[in-house]
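Only one protein chain is missing from this complex, and each of the others stays in its spot.
Note that the chains are named A, B and C in the order they appear, and that numbering of residues resets to 1 at the start of each chain.
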């Protein structure tokens, strides 16, 4: 009689195995530089998925890794690289020289990609915007087309709705039914979760339903949208999770150096992905000193809000 | 060097006097049944404003009162009445018999009104929707017009952007610069504040900037959008403010009975608005027993989120 | 009437709950046969547990306490536009033989009266997979044709919704009255599917503003169960919503 939903808790291996087949379009990196689902991406690489379409505004180095590992045939993004160090070498190799395979790029701007997901989240076939007018992006991205406003004479871009097959969204905490609290900069995570056919939530912590329900304004992903919940502490490393751990800047710099050519990248991949069967081994390899250094020490808790009556 | 903004704190009298001239379009009731800015509406009545356009999805009884007091020439709304008791008699008298004056109604649905404000908040001239297709609203509301989607053959409604002159938005707490925390059901408050040329925030509590900044995800109205901050405890009575006080159902029922005819309504208005110069006197008239009964007793505080690093 | 309305909700469904009577029908369903239904409210609330107290409006503080989600109107109504909402629940002032609703311009004693308007009703009737309407059964409310379509039903018959551009998987499903339950035929017209216990068919027909068709297999609406009556008494002890 309480309506308590069944648990959706599964391992990362199960979640990827069940919900991310080859050929899927996958939204990742929706929270931009925060909370990038590296552990999910690594599991996708380990399971040998191919022919994926990656969707995300800026991807930092996760897209680069998945491209280098040969999982990807198409990228729909505004920016692919390394936010603190510059270009992504695997991305360049794939686009310029088809190493390890050719990929198609569908170039968006951040705002137009956000609007594409917002359109799908709203349930409309397109949304209008002034962004990207005058850009050569319009020549190559068929999902952005000019039209004249039906209410005035303005020229606008119609951004076609984009519905990924699955969104993989890291959150700070969730209950077993997938009701999720996330905070900080949200990027396109909310629209992305609503736009996608399925949602995999990757949570730093699993908490009781009452904890989540204590603050329904922070429950940005309600459980009824969620297909699977993965409890994966440190799942976003080397990207940060506000209140849990900081950004491992050195890791991004090291990756930059170690991915300049394909052989070095493959060594990197072997070490950090293929030979580390799960996030537990990955964190062990990272070492206690490094995780201790990254872990949030200066806590800064939010002022409470009262939902009493 | 800290960038601390100057205080925008003013009395309700000053806020209305300065920012709500006759002829304005005014968004109120953006949070639907919660946090209706009754004290602001009453001050508008006392200052004798005329020819206002009221904008809001459902208005509960505030719009009815302002119409009965003769302040209004136009209503852009989805629903005007008394949410727990039924019709609004002043609204009916004005529309049916031009008492105290004729008013124009521009009928929206909740969703299309929300989309009109969302369009203005996004900065686009219109937004598309499937809502209201097939409704006779389309015949009389020129801000809803059918068109064919530029990306497929679907028939859609273009909802024209709506930019009120001023939004009056009650919030639970704000700092003196107008950075505001609000929680609970948000209705069209966020888009409404962003859509409007000016925003008046009506806060139950004024708190230190650090309290607001402790939870930037709850700062749904940033201070740079705000023209005036009014500290007005009980400013939303008889509507509820989550965590502060409940809904005074009896007050709504009493108003329903006491507004059946214009003479009774004018007595009601005299008693609760014209002869109570400010909210302080209004609350005294309400009486301690009633406010004690309405005040939130069972507190239910949100689980903290950590913004540390 | 409330019990019959509540039974239109199936367990696990996403239910868009309109103002006033639909709130009590949803509360009843939630506490009886549909504990895993999720309620969506246009003010921005979603909840999958029953509210801990009687609601006079959907914005009453108990409806926010331990809610599944609180946010803005668009974030809830867009679920409707995405086609995710299984059933939308509405009250109305007038409904016609094709299930069109009028809550904008009514007639009382031959006079035109201004009603409150759509609220979210038009959005819900347009975009829910199934729309269920609750209202009192008399000739002023069940009319041959509404003078004003606030919220679209089947328009003037089969095919009308698609021609207007409304989603394929949407439309009126049932009208729950104080006398019985009406459902819709292939041609988009309402027929009497069941009468409530103690109501004669003729009574229902003579209180309907058009020649109401009657189902071949007309049923008697099952009595509210003990359980349903107990829950109604629990959640509305002062009979604010359930006067009958």
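Some observations on this one:
The rule is short, and it goes like this: a contact is a pair of C-beta atoms (placed from the backbone, for glycine too) under 8 Å apart; a residue touches a chain by one contact, two chains touch by 3 or more.
This is a predicted model, so every value here is computed, not measured.
Of the chains displayed, those contacted by the omitted chain across the entire assembly are A, B.
The residue from A:53, A:109 or A:214 that touches the chain not shown here is A:109.
Contact with the omitted chain, checked across B:77, B:90 or B:122, is made by B:122. Contact with the chain not shown here comes from a single listed residue; of A:80, A:213 or A:273, that residue is A:80. Of the residues in chain B, those that touch the hidden partner chain are 1-3, 5, 120-124, 179, 190, 194, 210, 213-214, 216-217, 219-220, 222-224, 307-309.
Touching the omitted chain from chain A are residues 31-34, 57-58, 60, 77-81, 83-84, 86-88, 91-92, 95-96, 105, 107-112, 114-115, 118, 129-137, 146, 154-156, 183-191, 239-240, 242, 246-247, 249, 252, 296, 300.
Please note the rule applied: only the chains that are shown with their structure count from here on.
The minimum number of touch steps linking chain A to chain B comes to 1. Of all the chains shown, the one with its CA centroid nearest the global CA centroid is B. Chain pair with the larger contact count among B-C and A-C is B-C, by C-beta pairs in contact.
With centres defined by CA atoms alone, the chain at the far end from chain C is A.
Measuring from the averaged C-alpha position of chain A to that of chain B gives a distance of 37 Å. Mean C-alpha positions place chain A and chain C at a centre distance of 40 Å.
Among the residues of chain C, those in touch with two or more other chains are 45, 60-61, 64-66, 70-71, 74, 80-81. Chain A has residues 122-124, 214, 217, 307-309 in contact with two or more other chains.
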